[in-house]
Each structure stands twice: as structure tokens, then as C-alpha cells.
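In what follows, a structure is listed as C-alpha cells, so that the remarks can point back to it.
Of the protein chains in this complex, one is absent; all others appear in place.
Residue numbering begins at 1 within each chain, and the chains themselves are lettered A and B in the order written.
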């Protein structure tokens, strides 16, 4: 098993950051041929997701839609004022799982792995574990 | 470990397709008694979920509610015009995990496994891995 912590720097309040290359780098170093890659986000106003990477407009469209759906003007009690970011963290989820075969992540043709920033900009972390299965 | 790719054909723009029987078929053939079943959707306008299977109205009600919530009329930039489907893919998630005990999926009484089509109709795939644990 390979364990690692990846660093992610975000630059905007809401942003999807492509971390696929970082994950692939750890996979290559691990030498694992067949197995599972688990990713975990330890933050409560951020998340992980897998979505299209070919057209960057998909990421900005997703954020545009979320800004429309989320009720930012409710009388929230949480003093930090980032309650919608906490809800988005739960809706997107804290972890992702990707199969590994022939030493490669088994992502779909258009899929990339994204770190989802909902209360940035911040310095963030993502925990990774690559496990071999035969 | 058993690896397989399941085929799913969808017939409508948005649809939840029950794939439980296909997954159970692979479990039976695997002979695994105790372990974990991981499912992975490689598409960026589709997802996987686990929800009620007893009343088909639950599936159509979920789609009715999503059509109400999603902002389909925003000035999206992604030229394919399916940005809401990409957001739904992230909200529902790309993978599911189900425990296996005594050779059976440990789904709840009312639970079935669904492939979620958000930009159909299309021919889709779901990757499956069944892992034995003692």
C-alpha cells in the first residue's frame, strides 16, 4: 500500500482543480499494476469529484449552476458565513475511488479527478492510498 | 477478485435503471462469500446511486424533483448543452460500495442499485470489482 498527502492550492472562492496528474504520479511511483486508488478530502468546505476534463467550460458551468441553486441569503447561524460551502461539501462527498488496471487509473475517456473548493482561496490537502489487489 | 464491465442501455433523457440483478449475477459467478463489491461509472453525464426499488414512482419522482431544482436556462458555455447533466453526475457520484456477506449483497430491505442516466438515451458501461475479505 502507498500512502501520500497531496497539496492543493486554490485561487478562487469556488473552483474545481484538476488533480489527476498528481494522482497518476503517485500511482506510477507505487508500481501497483492492479488495485484500487482511494482519495480522501479532510476539509469541511471542500470535496472531491470526477467529471469532464476536455472542456474547461464544464467546470465553470457547474459552479455557475451551483451559485444559482444554493440559497446564499438564508439567515444562517454559523458565524463563519460559509454554510452553503458546508452543504456543498456533503453533496459532492469527501472521497473518491478509482480502479487501477495495467498500472493505469481506470477513468472514463472524458473523466478527470477534481478537488472542489467551495470556500477559497486556501491551501488544501488530499489524502491518497493506493492498494494492490490480485 | 472478479472484474467485469456491465452494459446498460438507457431509453430516455433522464432515467434510473435498476442494475441490481446484473450485479448479483456477477457476485454469484464470483463465488465470493464475504467481501466488498465496488461499482464505477466511467461517464461524465451519468452516475450510480442506491435507492428504493419497491415503488417505481420513487424513481420518476426523483427525476421530477431534479428537473425542478436544476437551472436548465442559465447561459452555460459548454457547447454540448448538457451542463446540468454534468452537475448531476457530480452530485450523485461515480461509485458505489456494497458489503457482501454469506454470498449476498448487503442491500437494505428496500434498496436497489441504479444506473443514473442524465443525458440519454445512450449505451453506457459500469465497471465492477468484487473483492474477497476474510
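Here are a few things to note about the model shown:
One rule holds in what follows: contacts are C-beta pairs under 8 Å (C-beta built on N, C-alpha and C of every residue); 3 or more make two chains touch, one makes a residue touch a chain.
Only a predicted model underlies this, so the values are computations on that prediction, with no experimental measurement involved.
Screening A:25, A:42, A:56 or A:121 for touch with the missing chain picks out A:42. Although one chain is not drawn, the whole complex shows that of A:10, A:59, A:83 or A:106 it is A:83 that touches it. Seen across the whole complex, the unshown chain contacts chain A at 1, 3, 38, 40-44, 69-71, 74, 76-80, 83-84, 86-87, 89-91, 93-95, 97, 127, 129, 131. Across the interface with the omitted chain, chain B contributes residues 34, 36, 49-52, 55, 57-58, 60-62, 64-66, 68-69, 91-93, 96-99, 101, 106-111, 116, 133-134.
Here is the rule we go by: only the chains that are shown with their structure count from here on.
With centres defined as mean CA coordinates, chain B is found 20 Å away from chain A.
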